[in-house]
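Note that one protein chain is taken out, while the other chains of the complex remain in position.
Entry: chain A
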Amino acid sequence: MKHESVAITITSGKGGVGKSTTVASVGLGLAQLGKKVCLVDTDIGLRKLDLMLGLENRIVYDLVDVIEGTGKLRQALVRHKEYPGLALLPAAQTRYKEEVTPAQVKQVVDELRNEFDYILIDSPAGIEGGFRNAIAAADRAILVVNPEIPSVRDSDRVIGLLEAADLKQIDLIVNRVQPGMVRDGDMLSVERVQNHLAINLLGIVPEDKRIIRSSNTGEPVILDQKSLAGKAFSNIARRINGEEVPFLELEENGLISRIKRLFHIASALN
């Protein structure tokens, strides 16, 4: 019987929106649910996912090696220390994205389908060649957007390209939401972003200082029990896995925040 697997490209219009953070955390979230997950870093020349997962010292072969046949796929997969169900296929750091074609990436991903339930493909930012590699093998796509005009505008272009590539399911994650700024009218609301882009909302992730720490320590924020962003990523993983999970309440409703609001003191979430 053929193994049922889903390949999902996580993409964005511009860089720096938290795409790799999302891939690392959602990948771990799916592994925590007992799924076999492979993260494929297609950002050739600028790999980042290995750092996010704390696996940078264990890379021997990479995606380009597999494509060129100098390394076998099994040799290139780096397993997570605590979650062996999670594997990483790293990007090459000293090569150019032009050395890889969409057909070659598709071939590798199709091979991964035999072993993994979910294949999360981390796309490079922008809409050039690397983006085409990242979407070539995908069954569906997740667009990571910040609630800012440049991010939404670029994402709108990406949606057009994904639709042109015949990707039917495109979901939205709004990352780095600051409820205080939204309330003060200084940041677009999630509702307005979704309304403009007109795609299904998969998750809302609040701005969280812990994400910076987690990127630097190689422990994705989803492992931090105290982090609201971690909880949000965990919920996203569960939704991808077919569960119906309500969206997090990001507004602070405690006495202190009500007093702050009364005196118009800007309140960051952390």
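We adopt the following convention: a contact is a pair of C-beta atoms (placed from the backbone, for glycine too) under 8 Å apart; a residue touches a chain by one contact, two chains touch by 3 or more; residues count from 1.
Everything that follows uses one rule, which is that contacts and distances are computed from a predicted model.
Novice: According to its UniProt entry, is the unseen chain "Septum formation topological specificity factor MinE", "Dihydroxyacetone kinase-like protein", "Cysteine desulfurase" or "Carbohydrate ABC transporter permease"?
Specialist: The record names the chain that does not appear here as "Septum formation topological specificity factor MinE".
Novice: Of the residues A:Met187, A:Val205 or A:Val221, which one touches the chain left out of the display?
Specialist: Looking across A:Met187, A:Val205 or A:Val221, the contact with the absent chain belongs to A:Met187.
Novice: For the chain not shown, which residue from A:Leu55, A:Leu197 or A:Val221 touches it across the whole complex?
Specialist: Touching the chain that is not displayed is residue A:Leu197.
Novice: Could you please point out the chain A residues that touch the chain left off the display?
Specialist: Residues of chain A in touch with the missing chain: 149, 152-153, 156-157, 159, 185-188, 192, 194-198.
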